[in-house]
Structure formats: structure tokens, C-alpha cells
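This report refers to the structure that appears directly beneath it.
What you see is the complex with one protein chain gone and the rest in place.
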Amino acid sequence: MSNLGTELYELCQELFPICRSITGNGFRQSLGILKKHVPAMKVIEVPTGTKCFDWEVPKEWNIKDAYIVTPSGDKICDFKKSNLHIVGYSMPINKVVDYEELQKHLYSLPNQPDAIPYITSYYKERWGFCITQKEREQLTPGEYKIFIDSELKEGALTYGELIIKGESDKEVFISSYLCHPSMANNELSGPVVATYLAKWISELKNRKYTYRIIVIPETIGSITYLSRNYRYMQRNVIAGFNVTCIGDDRSYSYLPSRQGDAISDRVALHVLKHMQPQFVSYSFLDRGSDERQYCSPGIDLPVCSIMRTKYGRYPEYHTSLDDLNLVTPEGLLGGYEVLKRAIECLEMDEILSSDVLCEPQLGKRGLYPTISTKSSGSQVKDMMNFLAYCDGSSSNFEIAEKINTPLWELRETIDKLKEEGVLNTVETIPKRI
Amino acid sequence: MSNLGTELYELCQELFPICRSITGNGFRQSLGILKKHVPAMKVIEVPTGTKCFDWEVPKEWNIKDAYIVTPSGDKICDFKKSNLHIVGYSMPINKVVDYEELQKHLYSLPNQPDAIPYITSYYKERWGFCITQKEREQLTPGEYKIFIDSELKEGALTYGELIIKGESDKEVFISSYLCHPSMANNELSGPVVATYLAKWISELKNRKYTYRIIVIPETIGSITYLSRNYRYMQRNVIAGFNVTCIGDDRSYSYLPSRQGDAISDRVALHVLKHMQPQFVSYSFLDRGSDERQYCSPGIDLPVCSIMRTKYGRYPEYHTSLDDLNLVTPEGLLGGYEVLKRAIECLEMDEILSSDVLCEPQLGKRGLYPTISTKSSGSQVKDMMNFLAYCDGSSSNFEIAEKINTPLWELRETIDKLKEEGVLNTVETIPKRI
Partner (left out) sequence: MSNLGTELYELCQELFPICRSITGNGFRQSLGILKKHVPAMKVIEVPTGTKCFDWEVPKEWNIKDAYIVTPSGDKICDFKKSNLHIVGYSMPINKVVDYEELQKHLYSLPNQPDAIPYITSYYKERWGFCITQKEREQLTPGEYKIFIDSELKEGALTYGELIIKGESDKEVFISSYLCHPSMANNELSGPVVATYLAKWISELKNRKYTYRIIVIPETIGSITYLSRNYRYMQRNVIAGFNVTCIGDDRSYSYLPSRQGDAISDRVALHVLKHMQPQFVSYSFLDRGSDERQYCSPGIDLPVCSIMRTKYGRYPEYHTSLDDLNLVTPEGLLGGYEVLKRAIECLEMDEILSSDVLCEPQLGKRGLYPTISTKSSGSQVKDMMNFLAYCDGSSSNFEIAEKINTPLWELRETIDKLKEEGVLNTVETIPKRI
């Protein structure tokens, strides 16, 4: 297993213990850790109460401690042991309640008796604890001391934004979210992989596109971000990926943009088809993350998702079982590689044209490979097939699809044909994208 | 079984004994019975000899009695027992013929020995009797008295036309035919169901479309009607249904218009897919009723057929076995319900648009159902899916297709979202229809 997989995993380990929510210091602290990897990332604070389309930025929530003391004096649901024990956005409280009253504020999963569920209540003020079903069943009548040292106040919603300039103003948009407490696939894998993609893109030579990479709280974060940026993004974003659930080593998944055939969709399918042909293809109707906002009518950004096992489709989802055993170095690396290939395809996609009518005489141009690590036959066939569709109106990506060859495997061939003057660039960025 | 099924069936019973043909008093009398249910229907008479495109209105045929007396004095093929015994449009005759001569004028079905076939000869003057194969085989040599008290004279072709005005001049066209003598599925089910659809449409509040409902003789009737109305209909008819074979309780069937993707076709498929997923889908090449004229080149009306078991595809077709045992109250009601749903879909199909960018905050608008007879989850999902495609260019019907939900199940959701001001009407009638 590569060093890169380990690096990705170690960043997950570093972030895992922090209690994050859609606002607050846990989010800020986590963003600070990512910023160490991509120092150019700006941290932006949007004040509570700011109007964002039909919504407004909520109060900021912070929490220091929380627990329950049982009638027999045991401390349970201890926030310091697992931040999932507290219902997100719980109000502060310090009082004694009886067994019956307590029950109304406990959340557990009868079918997963060892799991602490992940529950939040952002838009209705309440308090509550999440507990394993096993522990809950051992509770007995009596008086329970409830203690939550939290604070809900005017503050801000925080997000990170990194713009990596390319030759063109046209943008590839990458979004991930960091608002979940201690869970690993959903969701530390996303911001961690997005951060490493950002590092790789920063060092990509001659990059054509500008990259807009954001790390936000889910839903309210994407709505807030869009309300400040959507007009510019509508003019400039040509492809986008929501990066989520990208760290386990089970399946690969694809969820389309609303339009379904954006270049991001087509590139995602191309990459998965060639690299992970067993991938699961979902419908836009199965959506459930920030593409709900990015793809909404009137916004219409070309954002799709490439995932490992999709949110809602694995048993550990939104419980304490979604931990660092579920996410693995191999899983993270696999997800990273697929997204990297997708970006490579976007960067390689231009429209070329040949000045030579009929097939060129490859022999006299030295274009028949004499030494090659691949089978020469297959390489020549790819070259002739590429040329056969290189008509000044099909893009490299479209040709790769037609000849059923991964675009990245054509890189050497394309470079050679350009060098030899057989092919010339007509459009660096295909106009119709 | 509902009262409505019984009502439909009883109307079939009332009409069944009457001897109808493409012209004549039987047709007039039957139309009079339907008119009692829809008094606004006009009865129109087109004189014999009127030119209608490549055709002309034939002479009017009436018949009072007909029979054969066998050598042994038995009266057979008695018109008063079954009007199917007489070949439609038979000339009057009163003479004695021998066994050999008689044979040339008898029609029977060797493979269905108990059935009297249905035979007509509208455009070549002849006479003949239809008889069961069993009875025919008992005939013996000798002299037969032939008596047909019919009359073929200058007269008229009769049809009924009902225009139910809506908010728009744009029309939904419903056509059925009433020219068959005592047969039930093909064809009393059609005019009976069409009549009850007319009654329901008349009471439909805020109906958007105007409805043009006609009851005609088949083929010559649709040619005659088109020759007088086709230019106006080409401008105004946006959907049409030929209502035939809609009363047995076996299968459901669909036969497309010639263009195949008119809104009537798409609505018919939507309704059948959701209500009767086992329906049989025919090709336009299987056509055989008035869509032959409605969909002919230069006429090009968007007329398709929703049927129960299609003409020509059930053994009793065009014989005395197509009777009131074959047609049932349940069968008629099922056909009626499907056609009613199709019309509901047309009426519900408008283009809406949301003024809210990103998903609306349903909570603050009270759009999360608090009490509901359906699963709230599914209703919220339908609402969010509907909104996700509600982009001011897709019609409600198109969205229902995209989110794979019956349009009529979205009625409550759509009404609520309009009430709350989340959705506004952009086009009452989608322009591209």
C-alpha cells in the first residue's frame, strides 16, 4: 500500500476526535488542520442571521461537556468519550429528571444495539442524548442528573475556499463538507480526499482550468456559498464533483447531476467504466447531499458525485460504527485515484484536427513505435482509431469514448502526433462544454 | 363493485338489442338513448351522396325483418332473434331458392360452430345470411324461402357531436363508434364509456381544455366528420383517444398514434404503466379502427387508443359470442377509470416555476405534513423530487415521468406548493404540446 494512502488515513485520524457541527469551533479547528496542507485556502465567516435565499445562517453552537449521571451514580453518555452521545445543537441544561422524562430525550437503534446513532436538531431547539440500545436497556427507574454545557449564540458559519488559478477562467468545482462529528466515511473521507486533490492540482503543470475547492457545512453551507457565488459560478463552472463517502474499500458509486450528461457526468462514467467496471450507478432521485442545492432549478451547476459506498447504503452510516475501521488507506487511495483520473480527463479534453487527408503514412514519420512496453499492435490500433475520429469537431474525450479506450492511455499517442505536426489544437476548451 | 360499473353495464343492456348499421334508424335510436345522458349532444345528418374526400356518403339502410324458411317449414336465421343473422346492407328479397343457391349467400365459421359471424357489404350490393356452422350443417337439399324486408334509399349518415367548452380553445378529442349491431365489447363498450366520460367532464371544475366528443359510424363516419372539421381540429386538437373495445375484463391495451409520441400517447403510457403495468402495447401497424383516418398523412391528429382487449385479438370478436357475458361491469369500469386518469393528467399538465433558489426551507413554511394518511416520508420525497425538476421548462407531466410517480398522486403536493407561493404557473398549456 502506497504512502499516499497512509497519509490520507493519518489525516483522518488527526481529525476524527474533534466535535464538529454546521457551525462552531470544532469546524474551525478542523479547517485549520486542512489549511496546513493547503495554506492558500481562505477561511470565511458568514454572520448568524445572514439571508441566504430561502434560509438564514443559524446561530453558532459550541459545546464543552455533556453527560448523564444515573441513579446509581454512574456517568453515562459522556461527551468526552464520544461526541456522538450528544444530539447536535442541544440546548444547555443542568437538572435532574426522572426515568420517564429522560426517555423522551434518548435516541437509540433497536436494530443496531451496539451503535450510537448520529442525530441533530439544527432548526428546532431541544436537547437529547444518543445511546446504544444495549446501554439504554440497562437503565432503571430513578432520578437522572442531566448536564449539557453548550452555548447557542450569535456567531458565524465558517467555510474554507481555495481558488487554484489555471490558464482559463473556466472552472472545475470541487465541494466537500466537514460538519459531521466523529464519523469517518461520512464524513471525513470527503474533505481529506478533496484536500489531497487540491495539493495535487496545485502542482499540476500547464493546468487549463481554474479549480474552485470548498469545504463547507452540508446543506446550509452550500446554500450560503451559492447565495454569494452562484452567478459567477453559472458562467464559469464547466464541471463539478461533490466529494463524499470516498474512504471505505467496498464499492464505487456514481450519482449524476440533474442534467445527467454534463461533461463531469460523462467523465465520471468514463473513468469508472474503465477503472472500476463494477461500480454502482445511482439515479439523481437517490441524491441526498449538496448536489440537492448545486443542481436545483435556477442554479443548475454540473455537479455529480463519485463515491465509494454511498451515504445511506451501508449499515454503519450515521452511527458510531462509521469509524476508522470502516475507512482504510486503500479505500481512501482508491477514491482519490478515481477523482484524479476524472480531472486528468478534463485537462486532456481538447479538440484537435489533422491537416493530413486520408491516413498519414506513419512509417516515414517514425510513428510506428520501435521499442514499447505495451503491445505495439494495440498502440498503433489506438493511434489509427484516434486519428479516424479526429475531425476537428470531436473532442479527445469524445473520441476516447467512441474508440472505447481510457483517455489517459492515449496521452502518449496524442503527444507524439502533436509533436510530429500531424495534429493541431483547434479548441483548447471544447466550446460546447 | 361500484354503482358506476353497474350503470355502464345497464346502458349496454339497453342498447344491445337494437340493430345498428353505418346509417339508418337503429343508429338514430341508439344515439337518442345516449343523448338522454348528455342532452347537449347534437345529432347531425349528412345526406347520401355528400362527397367526403375520396368517398361519398352511402345510401341509408333500414331493415324491418328477415328470415329463411326451410323445406320442412322451420323459420331460421330469424332477424328478430338475432340481428347478426342478416348480412349488413343486404338488399330486399322475397323469393324461393334451392339449397345450392342458398349456400352462396350463407356465412358461417367452421372453427367456431356455435357463433353467428358479423358480416357486412356496404359498398357492393348483395344479400346474405349469417348462421352458426352447427345449424348450417343440418340444412338439407330442397327449396328455401328467403325473405328480407330491407330498404336502401337516399337518406343520411347520422352522428352525434358534443362540444364541452373549457377555458381554452385547445381541444381533447374523444371518438367512438356505434355502427355495430348486437355485439358488446366491439362495439357498445366504446360509446357507453365515452358517454360517461362526457358526463364526468361536463362536471369537471375549472376544466382547461375544450372537449370534442363524437359518436359516429366507423370509417365512413370518421372520414365524413374529418372532411367537415379537419382544418379546425388540426389547429386545436392537442390530444385524442379512439374509444373502442373497452368493456371486457381481460387485458388492457394501447395502440399509438402514427406520430407515436403525442401527449396523448405519453399520457396513455403513463396511466397504463402506473395503473395496469401488465398492459399490452401494440404497434401502429396493428391499427384497425378510426385512427386509420385520424392519423392519416395530411390529417395527422394525435389520436391513440386505450382499450381493454383489442379488436381482432379475442376469439369472440365480430361474432354473436361478443355479448353481455363478455362485457362486465368491472371491465367497463376499469376502462372508464383509465381513460379518466388520462384526462386528469392532461388537465393537470402545466408548466410551473419556483421563485426560490436552492431547496426551499419546508419547515418554516409548514410544508412538512404533520398528519397524513400516506407515509410522510414518501410524500416529502415526492415533493422534493417534484421541486428538483420544476425549472419553468418541464411540465408537470414530464416531471411525473422523470420522478416515476403517477401525476395524480402529486396533485395534493402541487396544490400545497402553489398555495404557499413556492410555485407559480408559467404556462397553463405547455406551448410545445
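For clarity, chains are labelled A and B in written order, and residue numbers in each chain start from 1.
Here, a residue touches a chain if its C-beta (ideal position, glycine included) is under 8 Å from a C-beta of that chain, and two chains touch if they have at least 3 such contacts.
Here the structure is a predicted model, which is why all the values come from computation and not from measurement.
Student: Sort through A:24, A:190, A:297 or A:360 and give me the one touching the missing partner chain.
Tutor: A:360
Student: Which of A:119, A:163, A:403 or A:429 sits in contact with the chain that's absent?
Tutor: A:403
Student: Which is it among A:107, A:389 or A:408 that touches the chain not included here?
Tutor: A:389
Student: Hey, which of B:39, B:277 or B:297 is the one touching the hidden chain?
Tutor: B:297
Student: List the chain A residues touching the unshown chain?
Tutor: Looking at chain A, the ones touching the missing chain are residues 353-354, 356-361, 363-364, 384-385, 387-392, 403-404.
Student: Tell me, which residues in chain B touch the chain that this view leaves out?
Tutor: Counting only chain B, the missing chain is touched by 52-55, 123-124, 222-223, 226-227, 230, 258, 284-285, 287, 292-293, 295-300.
The rule is simple: only the chains that are shown with their structure count from here on.
Student: What whole-number Å value describes the gap between the mean CA coordinates of chain A and chain B?
Tutor: Result: the chain centres lie 55 Å from each other.
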